[in-house]
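As you look at this complex, bear in mind that one protein chain is not there, while each of the others sits in place.
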Amino acid sequence: MSFSTFVTDKAGLQKMYEAIISKHETYAPVEKFGKYDYKKVSSLKECDPDSPIAETMSVKPLFFPRSSKIMKYEATSAGTSILETDQDPLTAQRVVLGVKHCDARGLQVLEAVNKWDYIDSDFLKRRENTVIFSARCDKAGTHCFCTSLDYDLENLDALDIAVVNGAEGKIYLQTRTERGETFLKEKLEKSTMYNVQSTNDESEMKKQYVAFAASFRLKMDYKDINEKMAKRFDSPAFEEASRNCVSCNTCAFICPTCHCFKISDEKIKDTGVRYKSYDSCNNVYFTLEAGGHNPRPAKYRRWRQRSMHKFVYYKERFGVNLCVGCGHCAISCPVNISIFDVVNHIASTPVGS
Amino acid sequence: MEEVKDKIVSIEKPELLAPPDWKPVIVGILCNWCSYAGSDLTGTSRTQYPPNIRIIRVPCSSRVDPWFIIKALQTTADGVLISGCHPGDCHYISGNYYARRRFLVTRELLKMVGFHEHRVQFSWVSAAEGAKFAQVVKKVTEDVVKLGPLHLYKKENFNK
Amino acid sequence: MARVGVFVCFCGANIADFVDVPTVVEEAKKIREVKFAVDYKYMCSDPGQQMIRDAIVQYRLTSIVVAACSPRMHEKTFRKALSDAGMNPYLLEVANIREHSSWVHQKDKKAATEKAGDLVRMAVAKSIANEQLHEISVPVTKRALVIGGGIAGIQAALDIADAHIPVTLVERSPSIGGRMAQLDETFPTLDCSQCILTPKMVDVASHPYIELIPYSEVIELNGYVGNYKAKIRKKASYVNFKTCTGCGTCWQKCPVKVPNEYNMGIDKRKAIYTPFPQAVPNKPVIDAEHCTYLLKGKCGICAKFCEKGSIDFKMQDEVIEREIGAVVVATGYDLWDATPYEEYGVGRYKDIINSLEFERMVSANGPTGGLPIRPSDGKVPKTVVFIKCVGSRDKAKGIEFCSKICCMYTAKHAILLHHKVHDSRAYIFYMDIRAAGKGYEEFVNRAQVETGAVYLRGRVSKIYQKGEKLMVRGEDGQLGREVEVEADLVVLATAIIPYKTNPALAQLLGISYDKYGYLSEAHPKLRPVETAKAGIFLAGCTQAPKDIPDTVAQASACAAKVCGLFAGDTMKKDPMISTVNNEFCSGCQNCVQVCPYQAIVTEEIPLGHGAREMRTVAKINEGVCQGCGSCVAVCRSMAINLAGFTDPQIINEIVAI
Partner (left out) sequence: MDYSKQIQDIAAKLFADGKIDVFVGYRMNGFDDNQIPVVITDPKEVSTLVFTEKSVFNLSNYLKADHTRNKRAGLVVKGCDSRSLNLLLTESQVKRDRLYIIGIACEGVVDDKGQKMQNCIECIVPDAVVYDEMLGNPQGRKDYIVNADIKALAEKGLVERREYFEEIFENCIRCNACRHSCPLCYCAKCCIDQETASLYNGSNTASSAFHALMTWSLHLAGRCVDCRNCEKACPSHLPLHLLHKQNEKVIFENFQNHLAGVEEGERGAFYKYSLKDPDDFIM
């Protein structure tokens, strides 16, 4: 199937967004306390699809909620019965506006693990029924390093519709998946109000990508990073790197690819709810066993686990890194530890020292 | 039984109407030596009070962790009453003085985050003040009935 | 999984009339953990308890909920039923559906039933988190410390020692005897005070189980019931008691004269002295504040004349320690200073004296040889006005309470005055005559009839000098007119107050005291002898004003309590106390701050398995902890929990409503 490219202007795009919001269940970055989080919106005024990357939360919670209800149950002397399961079955199509490329890529990376031995149908269904419009990324943030990872800006199929700035106020819309293609085509067929023209000229878009790629402060050669990391399991650099860490767990909670969770029951009287909620491998109690033994009691070990999982284990298992280079962790870290620096530093230390 | 009038709204969330059969639930945490004994005296003297309070016995008001109040508000309670010995009468010498400090701070904090101040109330009731206990319960119940059901930060599976 | 049995009581009609008991049982049966629920007419009766015992065995129950009257009523009864069935008694929870439901919601059976159902549900939820608890045994040091050597301390010490329990008796003055030794005769029988007291004093000195430490004070008390450690400071007496024979040469020769406390300052004693001739021990001490040698390094006459060479000016205060199991506090009373009564001219007129000064004057061994005199001119008074309730029952100027003994001793004083000065007349201003006691009313009547004492009901408004006389103006309430009495001597029955060091003593003992300084008993009616701190008991006027019979009775009661405490080698203690989970304790020691009993100490434990680095954690002293839970609420890391009222138990109750 071939995908199409359209060109429009800011007013046209806004009109289109308005139309989408009025028609579909739409999510977009909404500002609160200076931070943007993806929330359901009822008008374009409430949100900002071009929110600054440094102040925007990951889109992950729309697919893997911070807390999802597994089931609601009742336990009485008559026995235990399940009252409800599955938090939101999500049958209707929904739209998310203003998703950063890296963020969308995170969802793609996560699909692998969700399709693995246990199939998380909730996650997959949510992705299946969601059309993602990208944000107009045109300048890299301080901590961005997405281009350094195995990641192709021009052919990214993690998002459904790429929204790219062109010259002279032109905005390009490019469908990247079938879902995006169908959705956008249908929209454009129904209305002609969006100043949209089909185009085959992708040169301006390409130019934009090149400019974007050049704006990165952080760059590294990612090709052999996995190998280098794998050899440095015993590197003392982990201890050094983790020294500044205050174990606050923020990095994991805002990461677009972290997917550790815990199960908790909240029972009041006879009814209980079982939740699946985020957790972090940086948490000292994450690996605490019931018998009292903790295989990762020291901070650097938890640190190593997180780095190795992102750059070695996941890659070995699924062929991709569990990091998309969004830099959210470095931004949110109270002491500005950047995983980019850490991985680079570790990879550059001598093996076996 | 406190009569519930037909239109009661939750004071913190005026958009929510109380169901017609709504009855407030008040969690009462009482110290063993004064207030619990006082509440027993209310019983022995057959003084009547509204039946909405559910009493929990603790040894001393100083045993009451503000956490209990938060927990009660999150789950079952529309109102909370905490009662201990009068200052100077603590069976454990000084427990209620420590409790008093915590209560003031907790109350002010809850007020700030949007709970009406009558949601959480405190009293000193001695073992001899059976009549006072009945009055206190009556006042707290009447107050909470006026405030309507509590809908703030309730647990999802809480439905009473 | 928990298997809970629920037993709902009808309490005859008390519960059943206002709560639909079968509905409560049905509601209980719906709870997942409830495996058995039943109702019965009287759960506390023998058949009722038998039902519990049977069900425990038959249904393999793991905890029991009894829905009946207040747990303050029958918790112990039902706990015993559980023990009898071989179950840990602390697995019981009582739902109070009588005092808290049926009796207070008599007009609304539906609501009362619903509430009873909720109370049962809460008790079930709590009981699921109940843990097996075991009574705590605390070893006991079988030695009692008696503080104060007045009649209360003497009696307590003798009674305890007679039970072959060693006693350490600490007295602050050089001799035991206390206030009673200052009295002449005692009401209502007019026994000679000295005659009945001195044999007891001698008994104390010679008793094999009593260690008498005079001229000393308790300065520190640590530990807990059965295991106290007391520090006692023996003040330097500068006299070697071992060699001193008490011959008396030293105080005859001593040139320094000091107001005599024993005689209320009416006459003088020497700087080396025994308080009174019958003192026990009958050995002199040197008053360091007045001794010329000790102050200026000159004199030393006593040492020159002492044949035994017992005077030792280099003697120092000495601190000794005693391990003890129980304490009896008997520090006695003092007289209130009547200076605030300006209108009486207290302090201005020499011929106004207080009752103890009068007592000393009329005493056969007193400074005046048993004759009352006017301090101003030494003349024998003919008209004596006694004023009662000076300071007592006077919220504005003095103290709100009644001093209890003044009515009786004033009557006694009237009689004594009559005996000593036959042609005298006593006028007694009073508010009420409180003569409740065996033979007391008769005694007051006797005073009135025998001596012709004039009882005038009313407060004295003013006393002023007129020539040699004191004019006492007051009101005769019965006649409703003002009266004025021309008096030679005025005796004030001033209020009696606890000894001034009581608050400091209470603080070092860790017990409470009231606003007047009286030490507080654990319960005004049912535990009048105990304090809130286990193992510390109160005797005599340190707790409240008392006459001699009451004091002696309370002292004996203390002795009985002490003997009871020491009856076994160990003591049993309620297990509902705090415990520390070392894993979570971060050692911030805020709990140590708030514990009213100093029951929390710290200990060092290894940082981890086999680690050399140590960390500090809190440790509860089981013997001292009274189970208030103050520490639990301030423990942020939830490392401390209070057995019987743990966080899970209380939270379970809250969410079960």
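Chains: A, B and C, in written order; residue numbering restarts at 1 for each.
One rule holds in what follows: a contact is a pair of C-beta atoms (placed from the backbone, for glycine too) under 8 Å apart; a residue touches a chain by one contact, two chains touch by 3 or more.
On a predicted model such as this, the values are computed, not experimentally measured, just so you know.
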Shown chains in contact with the undisplayed one are A, B, C
The one residue from C:S137, C:T249, C:N365 or C:N590 touching the chain left out of view is C:N590
By the document's definition of touch, the residue of A:F63, A:Y172 or A:Y275 touching the omitted chain is A:Y275
Per the touch rule stated above, chain B touches the missing chain via residues 11-14, 66-67, 70-71, 74-75, 87, 94, 97-98, 100-110, 112-116, 121-124, 136, 139, 152-156
Even though one chain is not shown, chain A touches it at residues 32-35, 37, 55, 57, 66-67, 142, 217, 243-244, 246-250, 252-254, 262, 264-268, 273, 275, 277-278, 280, 283, 285, 298-299, 332, 334-337, 341
Missing-chain contacts on chain C, rising order, are 583-590, 593-594, 607, 613, 616, 634, 636-639, 647-648, 651, 655
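Operating definition for what follows: only the chains that are shown with their structure count from here on.
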Per the C-alpha centroid definition, the whole-Å distance linking chain A and chain B comes out as 46
Within chain A, the set of residues that touch 2 or more other chains is 267-268
Multi-chain touching residues of chain C, meaning two or more other chains, are 655-656
The residues of chain A that touch chain C in their complex are 75-78, 80, 267-270
Touching chain B in the complex, chain C uses residues 70-73, 96, 98-101, 103-108, 110-112, 114-115, 118-119, 122, 512, 532, 576, 594, 596-597, 626-630, 632-634, 642, 645, 647, 650-651, 653-657
Listed in rising order, the residues of chain A that touch chain B in the complex are 69, 72, 266-268, 271-273
